[in-house]
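Before anything else, here's the structure in question.
With one protein chain removed, the remaining protein chains of the complex are shown where they sit.
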Amino acid sequence: MESQVDTSKIVQFAKLEDVLALGRAYSLWPLTFGLACCAIEMMAVGMARWDLARFGAEVFRPSPRQADLMIVAGTVNKKMAPAIKLLYDQMLEPKWVIALGNCAISGGPFVYPGQYAVVEGVDQLFPVDVYVPGCPPRPEALIEGILKLEEKMTGKRRFPVAKLQE
Amino acid sequence: MIAQKEAPSAGPSGEAPQETFVLNLGPQHPAGHGVLRVLMTMDGEWITKAEPVIGYIHRMHEKMGENRTWAKFLPNTSRIDYLSAMHYTHAFVGAVERGAGIEVPPRAEYVRVITSELNRIASHMVWWGALLSDLGGLTPFLYAFDDRELILDLFEGICGARLTYCYYRFGGLCNDVDDDFLRGARAFLKHMPPRLKLYRDLVTNNIILRKRLTGIGLISAEMCRKYGATGPVIRGSGVAYDVRKVEPYSVYPKFDFKIPVYPECDSMARYLVHMDEMEQSLRIIEQALDQIPAGPVMGKVPRVLRLPPGDYCYAVEAARGRFMVRIVSDGKDIPYRVKLRTPSFSNLSLYEEASRGMILTDALAMLGSLDLVIPDIDR
Amino acid sequence: MSFLSIEPIRLLLYLVGIGAFVGANAAYLVLAERKIAGRIQRRPGPNEAGYGGWMQPFADVLKLFVKQIMVPPGADALLYRLAPLMVMAPPLICLVTVPYGETLVARNINVGLLLVFSLGSVNVMALMLGGWASRNKYAVISAARVVSQNVAYEIPMLLVVITLLMITGTMDLNEIVRQQAGGFWHWNILFLKANLLMPVTFVIFFICMLAELNRAPFDMAEAESELVAGAFTEYGGMGFGVFFMAEYSNIVVGCSLATVLFFGGWQSPVPIALLSGPLWGPLWFLLKLYALVFTVMWIRWTFPRTQFYGLLNLSWKILIPISLFTLLLTSVQLKVF
Partner (left out) sequence: MKPTIEQLSAAFSDLVGTRTDTAPAAPAPVQAVDHKRKGYDFDATVASPQVVPAAEILDRLGFALDAVTGVDWIARQEMEIVYDFFHPETSLRVVVRTRVPRDNPELSTISSVFPGANWHERETHDFFGIRFLGHPNLAPLLLPEDADFHPLRKDYQP
């Protein structure tokens, strides 16, 4: 992977790339993949109260081939790590990863000196685009994470960020 | 994922050789409810052997109990079975209180019962939606989560968390409940019965659902006993075993409620047990709200908690069945051993025997009806 | 009109027209399904991409187009690539013979009904090939299910169609529509003079159609909670997109056929000159078509899935006997009256 030449540096279609990024940003299909507590909040995001469908991202695909976005929702342990790596490899390019919750970010509350089971952060397995902290994060936090990911893809923010008034 | 056929093996005496193949369900599979993996040896669509492979979300809760103080283990208890976190905290807190001889004020006990029962309804709602989505009906899932949100809002008001509450403390609660909570709970009591009727009309009496669950996934009472299955599984097999009645704890003896029992042993019986339990939980909450006394919510607890040496057990009826905490103390301020006996572990262990000879579709419907939470199995 | 009568130009025009019709339908029915699902589930559905979410299909298609293309290791590369093409071709061809209005039909063939049914089976073959070629156990199980399901449901469906053929005496779809002129009580669904059980016949047809389309509650092929994504498990990018579009195109074909056979096609429901005519025809047709499409989606988001053997039992034990009975009844009634 490292030795590959970054083709986007050689050939660039600026406008087309913008349009494609827009298309990708508005159609992020996540992989149906819950690990632990955070998975419940991930489901809650798809439910009527928050409704991820508004952003076109409610099409949870069970097969990694059809998914664009992997939301790692929960603790990854050492037994699960090869499987989750395989799932990531089975997803087709371009693909993105959101690490949802403290466990996926760093191992969270399960890290202590001498622990034997938990992978301390899913970014040790594959690159992560957006980290959403919380234990578990609120559904709003996941939506914000997806908006951040869209911002990363298109360079534009979908909604204005609320600012604290002085 | 790569299809591989085992060598054709000769069937029992005189039959034609049968070709079986191994279907690897999971660890990422929509029916796995997380990271359950089931190795299914299949003969066509028939299952000859279904072996659950677990441990994909083992999070060493028991080891963590041994290297932190009693109080610091509390956050872990709400992450074992995140859908019924209140019950799990209750069991651990109860075991420590039993060991240290801490008295809990009555108001705290009442609030524990109210929150536990609300949590049970929330957990059953998730189960109901997940079972229906296993069966291919996605809409009930969203309806269930709508009702669940009302409960989560109440919990958020009293402890700030939506899922991992950690609301009970040794000797009481971390906060007293406010009037908002009590009013909200009463409003929820009004809101829920019409919704349950709606679910009965819309889903329970649906002919497709009945056909898919009735007579499917038989688990006999004897099998439940041998495997230690509890909760809705054993109650769906005709045994009225409920820790709240059989081995009463907290202030449950003061309330009048029934244990729903169905003797049919099939998935439909388990389904109906869950649905009836929600109604009974509403009854308990109503009585508890009527009787709740005023007073403090925190008893007298020593600053540094040390339990006398020995082992102490405390069992509660969690949403999925009997949850027992066994703590072993050697007199220090950290536990010597924390054993968590989780209901899903025992309920799943009978799956291999119960699913033999079933069709894939039915086996997965049965898996859904067992009401599993995978981190609860793996701990 | 003279311009349109030049055969190659006419063909080209209709090809473009049908292509656009199928494309637009497939794209916007997906959006409609997501919106309807949202409505049933008390949430807004896609509404951020463009006004009310109308750009959502463009975003999806754009994204699918530029996904990585790959053939899974060990798969049969030729069949794996061929299956999406095979699944998309039949609905395109079938719509050629469907009369949208009295004169608005691409190519009226006097055995149109036969064409539609023979091409309908190609669809099944494509799913089977796709599932088999992708070398995945879920896909193979799904392929086997698709075939047995379609074999089972082809029979009652054809029996129903034979019933209709006895009544109409033609396989020309436009002719069938013409025979249903004169108000909704002349439509085949209420043509009780020929068969007292005509509404039941329609219900059989509709159930079989749902099964042939692999739609819920009979979506055994893509039984999400059992077989991951069924026959499409290994398809990603546009390969999957084509399967997805074909599903909706097939719904359009199936519902068009139901409209033509049972609901009087482009005929107005009331025989008033003001409400019938060449301009009203397509309107009535589309109205009936989309009402049926909506029903299909409504069913999907309301009912759970049936068991696979329950599905086969339904066909062999219930639907086939009933459809045979209606066939008998029709022949008796036609003889007597």
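Labels for the chains are A, B and C, by order of writing; each one numbers its residues from 1.
Basically, a contact is a pair of C-beta atoms (placed from the backbone, for glycine too) under 8 Å apart; a residue touches a chain by one contact, two chains touch by 3 or more.
Since the model is a prediction, treat every value here as computed from it, not as a measurement.
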**OP:** May I ask you to name the displayed chains that the omitted chain touches in the full complex?
**Re:** A, B
**OP:** Have a look at B:Gly160, B:Pro193, B:Gly295 or B:Gly310 and name the one touching the chain we're not showing.
**Re:** B:Gly310
Subject >> Contact with the hidden chain (one of B:Lys49, B:Arg68 or B:Arg98) >> reply: B:Arg98
Subject >> Candidate in contact with the missing chain, chosen from B:Asp43, B:Glu62, B:Asp153 or B:Asp176 >> reply: B:Glu62
**OP:** Using the touch definition up top, pick the residue from B:Cys224, B:Val301 or B:Ile359 that touches the left-out chain.
**Re:** B:Cys224
Subject >> Positions on subunit B where the hidden chain makes contact >> reply: 54-55, 58, 60, 62-63, 66, 95, 98, 221, 224-229, 234, 239, 241, 246-248, 310-315, 322, 324, 326, 328, 336-337, 339, 341, 345-346, 349-350, 353, 378-379
**OP:** Identify the residues of subunit A touching the omitted chain, counting contacts across the whole complex.
**Re:** 78-79, 114-117
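Note that only the chains that are shown with their structure count from here on.
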Original post:
When the C-alpha atoms of subunit A and subunit C are each averaged to a single point, how far apart are the two points in Å?
Top reply: 36
**OP:** Could you please state the distance in Å, as a whole number, between where the Cα atoms of subunit A are centred and where those of subunit B are centred?
**Re:** 29
Original post:
Hey, what residues on subunit A touch two or more of the other chains?
Top reply: 47-48, 62
**OP:** Please list all residues of subunit C that touch 2 or more other chains.
**Re:** 41-43, 224, 228
**OP:** Under the touch definition given earlier, write down the residues of subunit A that touch subunit B in their complex.
**Re:** 31-37, 39-41, 43-44, 47-49, 62, 64, 74-75, 77, 79-80, 83-84, 87, 109-110, 112, 114-118, 135-136, 138
Original post:
Once bound in the complex, which stretches of subunit A touch subunit C?
Top reply: 19-20, 22-27, 47-48, 51, 53-56, 58, 61-63, 65-66, 68, 92-94, 158
Original post:
Considering the complex alone, what residue numbers of subunit C touch subunit B?
Top reply: 37, 40-43, 74, 135-138, 140-141, 216-217, 219, 223-226, 228, 301-310
